[in-house]
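Before any comments, here is the structure.
The other protein chains are all here in position, but one chain of the complex has been omitted.
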Amino acid sequence: MYIRDPIYGNIEVSDTELKIIEDEHMQRLRYIRQTGFAYLVYPGANHTRFEHSIGTMQATKELAENIYSKDDLFTYMGLLHDIGHGPFSHQSEPIIEKYLKKTHEKLGMDIVLRSGIKDIILDSGVSLKKILECFTDKDGHNIISGTLGSDRIDYLLRDSYYTGVAYGIVDFPRIKSKITKYKNKIAIYEQGVSAAESLLLARYFMFENVYMHHAQLIAAKMFTKAAEAAIEEGELEPKLFASMKDEEAMMALSHTKSAAELVHKIQDRKLFKRVYNNAIGDADAPSIKELESALSRKGLGANDYIIETYSMKLPGGDIDVVDRNNAYIGKLGSISELVGTLVGKLGSKKMLLIAVDHNFIEKASSAIKPILAHNA
Amino acid sequence: MYIRDPIYGNIEVSDTELKIIEDEHMQRLRYIRQTGFAYLVYPGANHTRFEHSIGTMQATKELAENIYSKDDLFTYMGLLHDIGHGPFSHQSEPIIEKYLKKTHEKLGMDIVLRSGIKDIILDSGVSLKKILECFTDKDGHNIISGTLGSDRIDYLLRDSYYTGVAYGIVDFPRIKSKITKYKNKIAIYEQGVSAAESLLLARYFMFENVYMHHAQLIAAKMFTKAAEAAIEEGELEPKLFASMKDEEAMMALSHTKSAAELVHKIQDRKLFKRVYNNAIGDADAPSIKELESALSRKGLGANDYIIETYSMKLPGGDIDVVDRNNAYIGKLGSISELVGTLVGKLGSKKMLLIAVDHNFIEKASSAIKPILAHNA
Amino acid sequence: MYIRDPIYGNIEVSDTELKIIEDEHMQRLRYIRQTGFAYLVYPGANHTRFEHSIGTMQATKELAENIYSKDDLFTYMGLLHDIGHGPFSHQSEPIIEKYLKKTHEKLGMDIVLRSGIKDIILDSGVSLKKILECFTDKDGHNIISGTLGSDRIDYLLRDSYYTGVAYGIVDFPRIKSKITKYKNKIAIYEQGVSAAESLLLARYFMFENVYMHHAQLIAAKMFTKAAEAAIEEGELEPKLFASMKDEEAMMALSHTKSAAELVHKIQDRKLFKRVYNNAIGDADAPSIKELESALSRKGLGANDYIIETYSMKLPGGDIDVVDRNNAYIGKLGSISELVGTLVGKLGSKKMLLIAVDHNFIEKASSAIKPILAHNA
Partner (left out) sequence: MYIRDPIYGNIEVSDTELKIIEDEHMQRLRYIRQTGFAYLVYPGANHTRFEHSIGTMQATKELAENIYSKDDLFTYMGLLHDIGHGPFSHQSEPIIEKYLKKTHEKLGMDIVLRSGIKDIILDSGVSLKKILECFTDKDGHNIISGTLGSDRIDYLLRDSYYTGVAYGIVDFPRIKSKITKYKNKIAIYEQGVSAAESLLLARYFMFENVYMHHAQLIAAKMFTKAAEAAIEEGELEPKLFASMKDEEAMMALSHTKSAAELVHKIQDRKLFKRVYNNAIGDADAPSIKELESALSRKGLGANDYIIETYSMKLPGGDIDVVDRNNAYIGKLGSISELVGTLVGKLGSKKMLLIAVDHNFIEKASSAIKPILAHNA
């Protein structure tokens, strides 16, 4: 059986894989956008975790070809790795982690164990224990979630394709042919350094232009603020929230007292406007409490603004580079000056974003100015 | 201002165009899938009427360049032409036409007149009357909805891109450069016949492989059956239905008694299975009533099956072909043998599709066999 | 070892395949353009038989996957199938066949037998006899040269890519997954009919727009006329000509007395201009002799014009279509109305092209008019 995919052409699907895909929890991913609210910036970005999951399965198979003998463990993990995602993928994570104390990986484990997928895996002969380990053991499944892993390769290619930006187009054929194993971890041959650099840079540019585009961050923060308010007011059950689809969550919130206004603004794309979006040093980072007080003094209510700190998280320097004979040469971060710069200077940059309802732009600007003066 | 689009790169948007796009009725199109339930067959087909509307605006501008002086009338019409669509675009049309007696074009007119868009147009100096004429006058706005119009060019390119099939890739640059006007209608130069043929064939292949893929037709019919039941039972208001977004409609239906079961099956992708999907002659077309009775006698309830007749509607033969000196040569359908075949034999083919819940496949097959024997 | 190709990404190459590729006769194909003189119309069409040969090898492997167990015979044949081509590929064929009485397939056999490739094949264990059979047995190697064969798939995709036209983009993934064997021949499943139709139409459109573009035909005929003159005058040895590369042949001809003028016109792209290019019926086909006399009477020398008759050769209707259970349904040409039209009406159309030096356009037009009046 084949599934048509714009990135890989036809993806061949085995009977067991098809059974997993047909499970309602996998089908649910059809209704969860891959890139959160990026569709409000890039109208084409309506692609979902469903396509990405099937794509990651395919990329896992292709990557694994050169380093493992065929291993369904990795294939199934590629397919299942995002099954625990809440509405709008990463955008609901802060809420879910705050109220359920669980990562999406942990929620994924729970789903596998309580759904029909458990039996499908048991029937297939793959160790359920290993699958569950994979969900949490960051190191074990790095063919999927690692620096050069299939998850990343798929989302960079896919997010570029659907947004229409060129930044994330990585050289998958080259990476595939230059990847290897060193001390049981994914490593890269020296001749693949350029392809690895290019992948890490592609990810950086996608962060800059898509994932951390200010409008996507603003919409996402408006959404989590709405969800938080609804939960705090007892109008939304956190566990239920975690299991919702994108539009299900939006509609549930639109029927609450506490969150309706914020959510309608997202739906009609009346997003808050930036009044500040800059790097802040650690030393003189402004206190969020202080900013909130200043905005409050100017008459802004809790639902009139968002304040968000964020950073890039650009790891990737620690992948091993080996020569033709599989002898260790060094870490990618030290061999490549570009990766060094990326991981070092850019990866640690801390950003502050403040946005307000369009009626409060001037008031907010003057309120925050004195506090942020030294960050200008 | 620019909007990024995978098909055209950056689309430039004027202030007036932006104001129209920002209207809530245009924003609503972000939540209406372009190709109905095709996403259940082609996982990437989550693109929306929103992208398509902006794309049609752009294609209109590019097409018009060679035949009109710049005319905002056509630009705005390209943008607005689908604003009246109900949930899942064409899939809700039969229901809306049945209960509201209005086409989506007529609903689009209503929206323009009662929304802020009316004033935006009045301010821009474009004749509101002409805009409204465009919504209904099939002939007048054929740069958008005609055989070689921008609507068609955009959806073929876009639907191919998002589904990942190659069938709809038309030669837009060539069509653009070979289109002209003859007796105030869009015509094509002789040297553009090949490009025009190719477009009509692309459309045929997209019908065959996407728009009329059996699983998309089955899901669509399950959806309209659900909506019809809910309306008949007084659980859904037709006018409200027409204004809903895709997932809004699905959720509304999932909360009704009459439609919940069918809708949950769509959501979990437990679609009915084909038991018949073939061409039927006009003469010996089986009566749907007869088929329903036969299925009913075997114990199938109204929500256990769908029966759908459909055909391709492949017009396009009547576009004028002219020579270099704009002298008339003939109609495309008679000049091109391929278009002749397409419009003639294939365009008039009537199809019958019967699908049932997977529990009833055998019973249904034996029930319909005698009735359809002469069509096998 | 991998070879980078824009169509398939990275093509994996085995040691034996690499040895064949490294042979000087395969390397020679780097200097023979895939689409003859089409580069004078489509500036990007500088791609060569070398890339096409490697691509055909890859397409053969992918196609064969579903129908044969791995078989190096077909792989090597895919690689070698064009090794006998003369300068500008098909454009030199009439000359070579006239003077050497050999097809390019027969010349390919000769090259294999007298070169190092023979030993490479013998060492590999593949039957040399079977390879040689493949070169001539049209029926035996139809996975390569057949209706849905790898040769055709590769050249349609490749020629579209390099020319930049969209016409030849066939749905290779779909064809691959729907191809099968019936009575030991390549057949197609019913569900693949649409993909097969699309391939045959793609080929038709490429004929119309690229392979039979009048300027490419004119340049090609100017070239063969030059070569013929040089051979007749004893200034060019036919066997040597057959072994030349594109530019080698052009330069050799440019140093002859008889052909220099024509060849310089091609090099500077001073191509003859069309005065006639239309379908001619069999019944009233004008005599070429008569046309030549008429032109001669107006003062045109042999090197001032070209007269070329050509047709499309659009076979493909005889491929077998089978159902899911591999039971015979019918021939593609009768099942598909489009293929029927293509093979029937369009495939048999005979065309006449007359072009002359730009100084003779008016004289030539008036000379041929009376003769061709009934074909206008």
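Chains here go by letter, A, B and C, matching the order in which they are written, and residues are numbered from 1 within each.
Just so we're on the same page, a residue touches a chain if its C-beta (ideal position, glycine included) is under 8 Å from a C-beta of that chain, and two chains touch if they have at least 3 such contacts.
Computed from a predicted model, the values in this text were never measured in an experiment.
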Missing-chain contact, candidates C:T163, C:T224 or C:S258, resolves to C:T163
Taking the full complex into account, find the residue in C:K19, C:K225 or C:K245 that is in contact with the omitted chain. C:K245
From C:K19, C:H47 or C:K61, the answer for touching the chain not displayed is C:H47
Among A:M1, A:L18 or A:A166, choose the residue that contacts the chain missing from this document, as touch is defined above. A:A166
In terms of residues, what is the contact footprint of the unshown chain on chain C? 3-7, 9, 22, 24, 27, 30-31, 39-40, 42-44, 46-48, 50-51, 54, 161-165, 245-248, 251, 267-269
Please output the residues of chain B touching the missing chain, sorted low to high. 2, 4, 9-10, 172-174, 176-177
Touching residues of chain A against the unshown chain: what are they? 165-167, 169-171, 174, 194, 197-198, 201, 204-205, 208-209, 337-338, 340-342, 345-346
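We adopt the following convention: only the chains that are shown with their structure count from here on.
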CA centroids of chain A and chain C: separation to the nearest Å works out as 49
Computed distance of Cα centres, chain B from chain A, in Å: 34
Chain A touches at least 2 other chains through residues 4, 9
